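What follows is a structure written as C-alpha coordinates; I'll ask about it next.
Excluded from the complex is one protein chain; the other protein chains are retained at their positions.
Entry: chain A
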(Lines give C-alpha, C1' and ligand atoms only; values in the text may rest on other atoms or scores of the structure.)
Protein backbone atom coordinates (compact mmCIF):
# COMPACT_ATOMS: atom_id res chain seq x y z
CA UNK A 1 0.00 0.00 0.00
CA UNK A 2 3.05 2.24 0.23
CA UNK A 3 3.15 3.26 -3.40
CA UNK A 4 -0.35 4.25 -4.30
CA UNK A 5 0.59 7.71 -5.48
CA UNK A 6 -1.71 7.56 -8.50
CA UNK A 7 -4.70 6.83 -6.33
CA UNK A 8 -6.88 9.05 -4.28
CA UNK A 9 -9.93 8.82 -2.07
CA UNK A 10 -13.40 9.93 -3.06
CA UNK A 11 -14.64 11.67 0.03
CA UNK A 12 -18.19 12.69 0.81
CA UNK A 13 -19.11 14.53 3.96
CA UNK A 14 -22.86 14.18 4.33
CA UNK A 15 -25.20 15.85 6.78
CA UNK A 16 -28.79 14.78 7.25
CA UNK A 17 -30.21 17.45 4.99
CA UNK A 18 -27.44 18.10 2.49
CA UNK A 19 -24.04 17.07 1.19
CA UNK A 20 -21.57 19.34 2.98
CA UNK A 21 -18.47 18.61 1.00
CA UNK A 22 -17.49 16.25 -1.76
CA UNK A 23 -14.11 15.85 -3.37
CA UNK A 24 -10.92 13.92 -3.80
CA UNK A 25 -8.42 13.54 -1.04
CA UNK A 26 -5.11 11.87 -0.33
CA UNK A 27 -5.71 11.24 3.35
CA UNK A 28 -8.57 11.39 5.80
CA UNK A 29 -7.96 11.44 9.52
CA UNK A 30 -10.85 10.74 11.81
CA UNK A 31 -11.15 9.98 15.47
CA UNK A 32 -13.22 6.92 16.18
CA UNK A 33 -14.12 5.54 19.58
CA UNK A 34 -10.90 3.48 19.47
CA UNK A 35 -8.62 6.37 18.58
CA UNK A 36 -7.46 8.24 15.51
CA UNK A 37 -7.47 6.45 12.21
CA UNK A 38 -5.74 7.73 9.13
CA UNK A 39 -7.23 6.51 5.91
CA UNK A 40 -5.10 6.33 2.79
CA UNK A 41 -6.10 5.04 -0.62
CA UNK A 42 -6.41 1.29 -0.55
CA UNK A 43 -7.65 1.14 3.00
CA UNK A 44 -9.60 -1.94 3.98
CA UNK A 45 -13.37 -1.52 4.23
CA UNK A 46 -14.20 0.04 7.55
CA UNK A 47 -17.24 1.13 9.49
CA UNK A 48 -16.56 3.16 12.57
CA UNK A 49 -18.28 5.47 15.00
CA UNK A 50 -16.76 8.91 15.30
CA UNK A 51 -15.93 10.50 18.56
CA UNK A 52 -14.60 13.93 19.36
CA UNK A 53 -16.29 15.29 16.32
CA UNK A 54 -13.59 16.50 13.96
CA UNK A 55 -12.46 15.00 10.71
CA UNK A 56 -9.40 16.18 8.83
CA UNK A 57 -9.03 15.87 5.11
CA UNK A 58 -6.03 16.60 2.87
CA UNK A 59 -7.32 17.15 -0.63
CA UNK A 60 -5.47 16.19 -3.80
CA UNK A 61 -4.60 19.86 -4.30
CA UNK A 62 -2.81 19.89 -0.96
CA UNK A 63 -5.47 21.87 0.85
CA UNK A 64 -6.11 20.96 4.42
CA UNK A 65 -9.75 20.87 5.49
CA UNK A 66 -11.31 20.34 8.87
CA UNK A 67 -14.92 19.49 9.45
CA UNK A 68 -17.04 19.22 12.55
CA UNK A 69 -18.92 15.95 12.51
CA UNK A 70 -20.21 15.26 15.99
CA UNK A 71 -21.73 11.84 16.67
CA UNK A 72 -21.27 10.70 13.15
CA UNK A 73 -19.84 7.63 11.59
CA UNK A 74 -17.40 6.83 8.85
CA UNK A 75 -17.61 4.18 6.20
CA UNK A 76 -14.77 3.25 3.89
CA UNK A 77 -15.07 0.91 0.94
CA UNK A 78 -13.29 0.75 -2.42
CA UNK A 79 -11.52 4.08 -1.86
CA UNK A 80 -14.80 5.78 -1.15
CA UNK A 81 -14.97 7.47 2.21
CA UNK A 82 -18.34 8.61 3.50
CA UNK A 83 -18.57 10.59 6.66
CA UNK A 84 -22.10 10.88 7.93
CA UNK A 85 -23.14 13.20 10.69
CA UNK A 86 -26.48 14.86 11.27
CA UNK A 87 -24.89 18.23 11.94
CA UNK A 88 -21.78 18.10 9.82
CA UNK A 89 -20.18 21.46 8.99
CA UNK A 90 -16.95 22.61 7.41
CA UNK A 91 -14.46 24.20 9.77
CA UNK A 92 -14.00 27.30 7.64
CA UNK A 93 -17.76 27.89 7.57
CA UNK A 94 -17.92 28.19 11.31
CA UNK A 95 -17.53 31.53 13.02
CA UNK A 96 -14.98 30.83 15.76
CA UNK A 97 -16.13 33.61 18.08
CA UNK A 98 -19.73 32.58 17.80
CA UNK A 99 -18.85 28.92 18.31
CA UNK A 100 -16.92 29.79 21.47
CA UNK A 101 -19.85 31.77 22.82
CA UNK A 102 -22.17 28.87 22.14
CA UNK A 103 -19.82 26.51 23.91
CA UNK A 104 -19.72 28.75 26.96
CA UNK A 105 -23.49 28.89 26.98
CA UNK A 106 -23.74 25.14 26.64
CA UNK A 107 -21.25 24.59 29.43
CA UNK A 108 -23.21 26.92 31.68
CA UNK A 109 -26.36 24.87 31.18
CA UNK A 110 -24.35 21.90 32.36
CA UNK A 111 -24.32 18.32 31.17
CA UNK A 112 -27.00 16.94 33.44
CA UNK A 113 -29.36 15.65 30.79
CA UNK A 114 -28.60 13.73 27.64
CA UNK A 115 -29.69 16.63 25.44
CA UNK A 116 -27.48 19.11 27.27
CA UNK A 117 -24.49 16.82 27.03
CA UNK A 118 -25.15 16.47 23.30
CA UNK A 119 -25.22 20.22 22.97
CA UNK A 120 -21.88 20.58 24.73
CA UNK A 121 -20.33 17.92 22.48
CA UNK A 122 -21.66 19.65 19.40
CA UNK A 123 -20.36 23.03 20.53
CA UNK A 124 -16.96 21.57 21.39
CA UNK A 125 -16.64 19.92 18.02
CA UNK A 126 -17.52 23.16 16.27
CA UNK A 127 -14.96 25.15 18.24
CA UNK A 128 -12.27 22.57 17.60
CA UNK A 129 -13.00 22.43 13.91
CA UNK A 130 -13.02 26.21 13.63
CA UNK A 131 -9.76 26.52 15.57
CA UNK A 132 -7.97 23.96 13.46
CA UNK A 133 -9.25 25.49 10.25
CA UNK A 134 -8.11 29.01 11.02
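Heads up, the rule we're going with is that a contact is a pair of C-beta atoms (placed from the backbone, for glycine too) under 8 Å apart; a residue touches a chain by one contact, two chains touch by 3 or more; residues count from 1.
The definition used in the following text is that contacts and distances are computed from a predicted model.
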Chain not displayed: protein name in its UniProt record ("ATP synthase gamma chain", "Hopanoid biosynthesis associated RND transporter like protein HpnN", "Bifunctional protein PyrR" or "4Fe-4S dicluster domain-containing protein"): "ATP synthase gamma chain"
Chain not shown: contacting residue from A:32, A:59 or A:132: A:32
Selected residue (touches chain absent from view) among A:60, A:77 or A:105: A:77
Touch list for chain A against the chain that is not drawn: 12, 14-19, 32-34, 37, 44-49, 73, 75, 77-78, 82, 84, 86
